[in-house]
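Right, I'll just put the structure down here and ask away after.
FYI, not all chains are in this one, though none of them got moved.
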Amino acid sequence: SPTATQPATGSGSGTSGGGATKKVTLQLQWVAQGQFAGYYVAAKKGYYAKEGLDVTIKPAGTDTVPIDVLAAGDADYAISWVPKVLGSIEGGTKVTDVAQIFERSGTTQISFKDKGITTPGDLKGKKVGSWGYGNQWELFAGMQKAGINTDSQISLVQQAFDMNGFLNGDIDAAQAMTYNEYAQVLETINPKTGKLYQPSDLNVINWNTVGTAMLQDAIWANADKLASDKDYQDTTEKFIKASIEGWIYTRDHPQEAADIVAAAGSTLPAGHQLWMVNEVNKLIWPSTGGIGTVQKSSWDQTVDIALHTKDNTGKTIITKDPPSDAYSNVYVEKALAELKSEGADVMGTSFKPITVTLKEGGK
Amino acid sequence: MNPVLRSRLRVVLAPLVFGVLAIALWQWFVTARNIQPYVLPSPSAIWEQFTGSIDIIRDAAITTAKNALLGLLIGTLFGVVCAALAAAIRPIEQMAAPTVVALSVIPIVALAPVLYAMFGAAAQTGRVLVAAIAAFVPVYINALRGLRTVLPIHRDLMRSYAATGWQATRSVTLPGAVPFIFTGIRIASSVAVISALIAEYFGGPLDGLGISITSAVSSSRYSLAWAFVLGSVVIGLLFYCVTYALEALVTRHRA
Amino acid sequence: MTVVVEGVSKVFPGKGSDEVTALSDIDLTVGDGEFVSLIGPSGCGKSTLLRLIADLDSPTGGTLTVFDKTPRQARLDQDYGIAFQQAGLLPWRSVRANVELPLQLHKVAGRKERVNELLEMVGLSDFADRYPDELSGGMQQRVAIARAFAEKPKLLLMDEPFGALDEMTRERMQGELVRLASESGAAVIFVTHSIPEAVFLSDRVVVMSPRPGRIREILSVDLGRGVDRGEGLREDTSFFERVSAVREALHGGAPTGVRGVETR
Amino acid sequence: MRRWRAWAWGALGIVLLAVVWEGYKALGPADGVRIGDTIVLPRTNDLAMPHLWTMVQRAGEPVTSAPGAAPLWSYVLSAAWLSFKVALIGWAIALVVGMLLALLMQRSKIANSALLPWIVLSQTVPLIALAPLVKRWSSAFHIGGFAWADWMSVAVIAAYLAFFPVAVGMVRGLNSPVAAQTDLMRSYGIGWWQTLLRLRLPAAVAYLIPALRLSIAAAVIGTVVAEVSIGMDGGIGRMIIEFAQTGSADPAKQWSPIGGAVLMGLAGAGLVALIGLLLKRYRRAEA
């Protein structure tokens, strides 16, 4: 039934920490899907419960701003992209990136081969898709880095949830997450061939390669509470630890992770779900400094772009450097230390993604 | 004081006083309780953003207003033409009935993506059509009612003049339906604005009030978002007032 | 003969099998230039009879001729003018345009002059460019009458045209109508509820009775024509006599003053 | 008999629409008919206009390939049912608020003048701007053990859209009694409440029913938009955004939530017709 997405609650058996369970709410930035597999796995597998946490996972709607839900006290932690949050922080919202789960960006700009768009510079004069919602900054940074005047030299098209605009040719180059929209295209029959579209039909601009990638899914915590509330600090560390355990499990058991997400109410087709989990794993693993640690260089690149990139409204994300408590590796490092001591592989050095074959409609 | 003057004053003053009081209370509440903008932005902050970003807001508003206006015109045209057909041929009315009911309850959020797929995601067409469909329903329903309510005495009169069908339509049926049509247009006007605005979510060129509102919200710029909302309120009121004035103009001699 | 009605009946189909016999076996002739009033209680079929003559409805039995043609032909030939209890003006047309309407529909030439003449006739020249909502009820009714006279018909059909007016206005309009009808030489068939009105206006008064609608009696009035019927007539004993006669015919010999159970 | 004929024509209309759809799909150009750069007649490719039978067929298949997944139609039906329940609650709120406003505006001319422009203005505020705020405010409600759920926010937003026709129609209805009737009440020396109860409310019924019809349609639309905006789970709104993510690869699936929404609207219209039947006594004048 469609009501299956009951807030996933950690119903673990082995409450080792002792004492009463602590209620914790996590606000996602979108609906339940493989992108958030680690958290659902942590809940399902009892990792949260093991830490004495009773975690409720809340999916988002189109107009949910996770960071404001967090700031308002309606959630204890939130998942959001760094560029989406920096503006809020400058506006006075007190939050801290306590675990940078995704190390790499999953955002790309895809186009059909015949358009000949292989570099950001080729976007000049084209119809370029953009999601907005703070998902557009890497694109703008990439184009501006290539010397394109984004006000006059491209025509921007609002991109919807589906890829119809791209497939119908209304959009020359569309935004696509490696783990989602890119697959959507590959799950669609090419009317010219009668077979599925192939990766070879597409050019992909990857912002990681271009150098305008920005930090994406991170766990955010309430900065004020972190500063003053010992209990919250404690909980934060436990929450990060259990979440990372979930991600480690996801890395090692992608199929099971995909099934857990589906059981949590995602209606994405199974093949698509598995693809998503697998692609998300690639954004995390192998990890440079241990899963969740903020790499200073990546942070600085993100901040730099946020300071200097203007989008179509002519505004930059921020006008001055974020405060020092905008991120902190303190909690994640403690969590990693504990995990390492328990023998967990937090680096994933030998991570090998699986191969997912996409079928029509993502089946 | 002269009661007529008093009633005039009441009509103008009462909403103003109410509005000023409500805004003052709102401002006071936000300031005194130190409410965060993501909970409720203050009127002064919204106004500040409104005046500060007036150029952007104007551009966005013009885009949305153009789509809404075009949609309103198309919806009205189709509404009146279809109503004329339905009024002339009853089976057509009955055939259209389920479709019209369906159209009146289809949420824009469901319709818009489909229209973008049909008419192109890089064009304004989808937005215009969403507005047109939203406007069509009230215009059609009211126009049909208008065309159906020919006074028996006027019908008799036309028959006594041995007027042809077209003569009767032109001199009695159509003019008689005009006030109804304008009532429909007035109702449609604000619906058209809102619909064009929501449709921006799902495609079309990256401009307009709807997109501006969400992009401001997504970066927690709530005061700016509400400055755009203010823009949409202005457009909505403008549409309403213009159509209201038109309605008053064409019905000024009707009892 | 202007109008000849022979053995006419009209049955309206009601719900289920409840037919309504609005008219039964009506015989009536109206001569050229004659003023005939139809009077009778509500529902006796006065309007129905008028509508049959105007070809706004068709009889279920019997025959009608209007100027020796079928009512339909007479209607197509625009042989009559018609006015109803409601003025039935088109609110979006000025007074002038309302009076002009039939002339315009029939593409009559010299409309402007004719309209001025008609407005002059009913004393509304100063109101030519006003709209119906700016006129009083009496003035609206005068516009409707001017409109009915527009094409100089030889037959005027009027269904309680003064029903909605107050007594004084009504008397004034009656005087005008008598004058206009006699000046134009048109025959008039006039439906009314008012006995003094019927008597004041008519050459003959047709008294009808309901369920089914029949002609009970036709009374000649013989009080002179047109200008002869000044206001003084209303206070004349001959006038009161005719009024009493019509009253009696109306009450139809049934003991008056008795409380009857009225059904529809 | 006439009933049946109306139904038959209505059904024929739907069939005709289907024929036009398929006919145009068969004959129209895949890339639509353009005037200049603007597409004026839709594209006919499967992304834009799936075959009707594909939609029907798709509705019969399971939602996802997951084992034991329910068929799409039953999934849509239960989502529509959930949304409909929320819409009904929103509608109920709208009725109460709309009626109270109408009573206030009937009671006091000042209130009428002061409120009416703002009520009209309220309807020009886009729901999408309002939805996040409502959700935010509502989460500030923590009275005792009572926790505000998403569906309550959705209902409130639906009510925001739905109260308008009720308020406007009800004011008109409450003011509909003719002078002879209101004077009579005054001559009986009874107060406002008695007049309301005996005269104005019964007289308003005839105006209320059409207002209810508009209102419930607004509640349905408001519910779906709010579900999308707020991210409420399990209803038609969520279904629209979730299915959009496979919209390109499985285009027929995207149409089923539209069907669900229409179903909700029809159910609402039916409900109002039923209410109209119950209040038949007060609608004698309409017949």
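Read from first to last, the chains carry the letters A, B, C and D; within each, the first residue is number 1.
FYI, contacts are C-beta pairs under 8 Å (C-beta built on N, C-alpha and C of every residue); 3 or more make two chains touch, one makes a residue touch a chain.
Note that the structure is a prediction, hence the values are computed from the model and not measured.
A.B. asks: Just one copy per chain kind is placed; express the composition of the whole complex as a label formula, please.
C.D. replies: A x1, B x1, C x2, D x1
To be clear about the criterion, only the chains that are shown with their structure count from here on.
A.B. asks: Sort out for me whether B-C or A-B is joined by the greater number of C-beta contact pairs.
C.D. replies: Ranking A-B and B-C by C-beta contacts puts A-B first.
A.B. asks: State, to the nearest whole Å, the distance from the C-alpha centre of subunit C to the C-alpha centre of subunit D.
C.D. replies: Those two chain centres are 52 Å apart.
A.B. asks: When the centre of a chain is set as the mean of its C-alpha atoms, what distance in Å lies between subunit B and subunit C?
C.D. replies: Using C-alpha averages as centres, the distance is 48 Å.
A.B. asks: Would you please write down the residue numbers of subunit C that are in contact with two or more other chains?
C.D. replies: Subunit C, residues with two or more chain partners: not present.
A.B. asks: Which parts of subunit A, given as residue numbers and ranges, touch two or more other chains?
C.D. replies: Residue numbers touching two or more other chains: 62-63, 65, 68, 72, 160-162, 164, 168.
A.B. asks: Could you list each pair of chains that touch one another?
C.D. replies: By the stated definition, chains touch in these pairs: A-B, A-D, B-C, B-D.
A.B. asks: Flag every residue of subunit D that touches subunit A in the complex, lowest number first.
C.D. replies: Residues in contact with subunit A: 43, 45-48, 63-66, 70, 75, 78-79, 82, 128, 131-132, 135-136, 139-140, 227-235, 237-239, 241-251, 253-254.
A.B. asks: Of all residues in subunit B, which touch subunit A in the complex?
C.D. replies: By the definition above, subunit B touches subunit A via 36-39, 56, 113, 116-117, 120-123, 200-207, 211-212, 214-215, 217-221.
A.B. asks: How about subunit D: which of its residues touch subunit B in the complex?
C.D. replies: Subunit D residues touching subunit B: 5-6, 9-14, 16-17, 32, 37-39, 42-43, 47-49, 109-110, 113-118, 120-121, 123-129, 132-133, 136-137, 140, 217, 220-221, 224-225, 228, 236-237, 240, 244, 247, 251, 254-255, 257-258, 261-262, 264-266, 268-269.
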